[in-house]
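Every protein chain of the complex appears in place save one, which is left out.
Order of writing sets the chain letters: A, B and C. Residues in each chain are counted from 1.
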Amino acid sequence: MTELEAGRARALVPVSSGAALQRYRDVLIAVIAFAVLASLPLFTGSKALLDFVIRCSAYGLFATSLNLLVGYTGLTSFGHGMFFGLGAYGFGLIMQKLGVPIPVAFVATLAITAVIAAIIGAICVRLKEIYFAFVTLAFQMLIHSTILSWASFTGGDQGLRGGIPRPTFLGINLANHIHLYVASCALLILGLLAMRQIAQSPFGYTLRMIRDNAARASFLGIDVWRAKLTVFVLAALFAAMGGMVMALFVSGAYPEFAYWTISGEAIFINMLGGVSTFLGPMVGTVLLLLLNDTVTRFTEYHGIVLGVVILFFALGLRKGLLDFVAEWFARRRKTGEGR
Amino acid sequence: MDLDALAGCLSSSACLVTQTTSGLIIGMLLFLVAVGLTLIFGVLKVVNFSHGAFYMFGAYFAMAAYQLTGSFALAMLAGAAGTAILGLIFERVFMSRVYGADVLMQLLVCYAFVLIFDDVVRIIWGPEFKSMGMPSAFQVMPLFIAGGVVPPYYLLLIGVALVAAIVLGAGLSRTRIGKVIRAAAHNPGMVSALGINTGLIYGGVFALGGMLAGLAGALAAPVRSLTPGMGFSVLIESFIVTVIGGMGSILGALIGALLLGLIRSFGSLGFPLFTEGLMYLFMVIVLVSKPTGLFGKEAA
Amino acid sequence: MSEAVIEVDDLDVYYGTSQILFGVGLSVRQGETMALLGRNGAGKSTTMKAIMGLAPPRRGKVSLRGAVISGWQPHHIARAGLGFVPEDRQIFPEHSVEDNLVIGRKKGPEGQDEWPIKRIYEVFPLLEPLRYRIAGRLSGGEQQMLAIARTLMGNPALLLLDEPSEGLAPIIVQRIGELLRQLRSIGSTVLIAEQNMHFCLGLASHATVIDKGQIVYAAGIDELKANDAIRRRYLAL
Partner (left out) sequence: MTRTRTPGISRRSTLALMGAGAMTFAAPWVARAQAKTIKIGMPTILSGRVAQLGTSSRNAVMLEVEKVNAAGGLAGRQIEMVVRDSKGQPQEAARVARELVNTDGCELLLDGEASSGSFAVHEVARDLGVLCIHTCSEASSLTADPKQHIPNAFRCVRQGIHDSIVGGSYAAAISKAKGLKKWATCSPDYAYGRDTTGEFTLYLKRFAPDVEIISESWPKLFQPDYTEVVTKILQAKPQALYSCLWGGDLTSYIDQANIYAMFGQMEVFAVNMADYTALTVVKNLPKGIHSGNRYIKTFPTTPENAAWGDAYKAKYNEYPTNWSWQNATAVMFLAEAAKKANSADGKKLAEVLKGLTIKCPFGADGTVTMRGDDHTLVGYAIGWGTTIPQEPYVPEVKAGDWKTIFELEAEWKKSKGYT
């Protein structure tokens, strides 16, 4: 997997015109993807399908942002969900208490998240591997317990009640299902595009170098701590975006959004889809949500079903689905060339 | 915050004895679970996320045996032995396939079994909570020591946990098998080149870890309600314990568990609404100042 | 002529996709001390690991007294009578000297127990006063002694020594040489991998030379001593 990535790195970095071309291609793909998604309501009246895509946007942004840490930088965070929760709560609280226009709340939430992520990140990113995972988990639990304890402000375990007001802004009414759907799609595509740009930028290659050999990276004059902190904050911002989409969808924020299980789900999504391709987490998101939605329809013993599926991925494929497919293609191409 | 209550307690021997023993009780039971976790991590380098399930099974096995036989001793035995067998099977059949793989893969396998085990318990014993009941031998008046209250059952509990700690500590440092286990933690390749089946050692350690968690579950069964998913909060707490104490360190698990027990017993006096947060705060402080935990060694 | 204790036949070993050994074959008879000589990276260690089951061969076989042991797990191979002393010694640094020995203790393949700890201390008098010392604090030479002693505790029918002289002061190397001669005199069968030819010339009975993963020469030790060409071509530093 790393070889694959490294191979692409070699192919791309020196040729800057190639990188520019790639960027145009990415933008083009993003525009087409958005056009397809946004025109979906014209073809189907299924609100459930639109709901599904909205949820995919929320989780997809969140899971892909985690992959910036796990897949690209080698930072396995067990507490990434705190930023999902922060996004949902920040946005919900600002809308409920201040009644500002939605874009203002959006930007303000990102700013708050950036500050908190910078503080937590500054403490966490100097730790390695499992210890980094534990400290992020500890911070997540601390934030979760704070949300529960500070009931007068956060509503405690009952969450933000009474709905999040969604005033119309420039003709966009997020209380309207279709508007909310298109807005979510736009956020998803913009977020993914931005993360893609980060991943393919020189900074993105710096991250990969840190992942593969931090000592060498710092030997080459890279400030590893600073790079890690930067990506930690960036990933937090996209996670918060996911949280905001979720808050808009359920019209509320709940402490479960900041619980460690949500981080666990994101990790699970990444493993399911694969961490060595950019779209792996997106594939994982769709897979997990589909799986969850269908299995809960048939049985209340979904734990067993989900468990068996996980075992299939962990013990059978031993990697995420998109990784598996990518490797399979790579192998096939190789043997094809051999012939 | 209620610092007066805390200060008041610290100046009264009765309160000091009662709260200290209550911290010990919480701590020792937690130690039994955490020491298995830390042992498995130390030797197999695997963070056993399904450890809470063994605690749960221990409690359910004990309850089932107690209902069947009416014997408390058999109930404890069933809890410990049943989970030991379960641990052995779990390790040999599933976990052994992901050694050396990505940590996340190992976590995923464990997570899968957390889901599966919880549902299995739900299918066998139903979703409602159960209670094993206190054996009549322990339905006696609590003892009064220096004005503090100590129930006899908890003395037994602390005793069993202490014995387990001593046997484990002595076993690992004094017996040949203990020495082999510690050697395998360090260098499994060399151990196997000396003619020792490391697979068996791994299975054995996992079984031992599972058994300790199962024993904790069995010991807790008379005083805690049984429900699918009951292992979860215990897992999180023993996780905190091992992280504070240092992953892989048995002494660390003991100290960490006792510290946590005492934080809870005295924290509930001083900070009744933030006892939980206090634990996480403590963990953050320890990790930030010493990332490997109090007694942890730098990863080799 | 006594039977071959170990026969290595046509081994191919790969690390990942790169092939390290190409059809390696050798045999050691009862009571022999066989030196496997070659430059750094020639494939000596890999041969040892392949025999021990730590680097499973893709092709070829290893047989111990006629029974094929290649493909077995290392601990089965060890129980069958092979005792391995790895090149970096790999003592257990947090255990005491005696604990290291105790961990190595096992009966031989025929249930023999020729190396009780008392005899170990007789043969390795240096170790006895250090028995409660933490092994990680021993000197390199002491660690090498301990590693050999630990393996002997398992009563091997064949002792595999990988670079026992590596990184040790000449005086210590000399002492280890004496020890190995002593083992030979009591009839132990030994396969020793070395790049230090001079160390081996004095104690081995036979020699096999490996280069670039292939066996290039095999003969009695005296013959090798006489063959300047081979020595210069494959073994000169």
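The rule we apply is simple: a residue touches a chain if its C-beta (ideal position, glycine included) is under 8 Å from a C-beta of that chain, and two chains touch if they have at least 3 such contacts.
Please read all numbers here as calculations on a predicted model, not as lab measurements.
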item	value
Touching partners, among the displayed chains, of the absent chain	A, B
Of B:T242, B:S265 or B:T292, the residue in touch with the unshown chain	B:S265
Residue among A:Q22, A:S218 or A:S251 touching the omitted chain	A:S251
Contacting the left-out chain in the complete assembly, out of B:F72, B:Y153 or B:Y202	B:Y153
Missing-chain contacts mapped onto subunit B	5, 9, 12, 14-15, 18-19, 21-23, 25-26, 29, 118-119, 122-123, 126-134, 138-139, 141-142, 149, 151-154, 220, 222-230, 233-234, 264-265, 267-269, 272-273, 275-276
On subunit A, residues whose C-beta touches the chain left out of the figure	44-49, 51, 55, 148-149, 151, 155-159, 161-163, 175, 177, 246, 249-252, 254-257, 293-294, 296-303
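As a working rule, only the chains that are shown with their structure count from here on.
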item	value
Shortest path length from subunit A to subunit B (each step joins two touching chains)	1
Taking each chain's C-alpha mean as its centre, the one farthest from subunit A	C
Most central chain, Cα average position	B
Centre-to-centre distance between subunit B and subunit A (centres being mean Cα positions), rounded to whole Å	34
Between subunit B and subunit C, centroid-to-centroid distance (C-alpha), Å	44
Between subunit C and subunit A, distance of the C-alpha-averaged centres to the nearest whole Å	54
Touching two or more other chains - residues of subunit C	none
Residues of subunit B engaged with two or more neighbouring chains	none
Parts of subunit B lying in touch with subunit C, wherever the complex brings them together	176, 179-180, 182-183, 186-187, 189-199
Residue ranges of subunit B in contact with subunit A within the complex	47, 94, 97-98, 101, 103-105, 107-109, 111-116, 118-120, 122-123, 236, 240, 243, 247, 273-274, 276-277, 280-281, 283-284, 287-288, 291-292, 299
Contact set on subunit C toward subunit B in their complex	52, 54, 73-75, 78-79, 84, 86, 90, 92-95, 99, 102-106, 150-151, 154
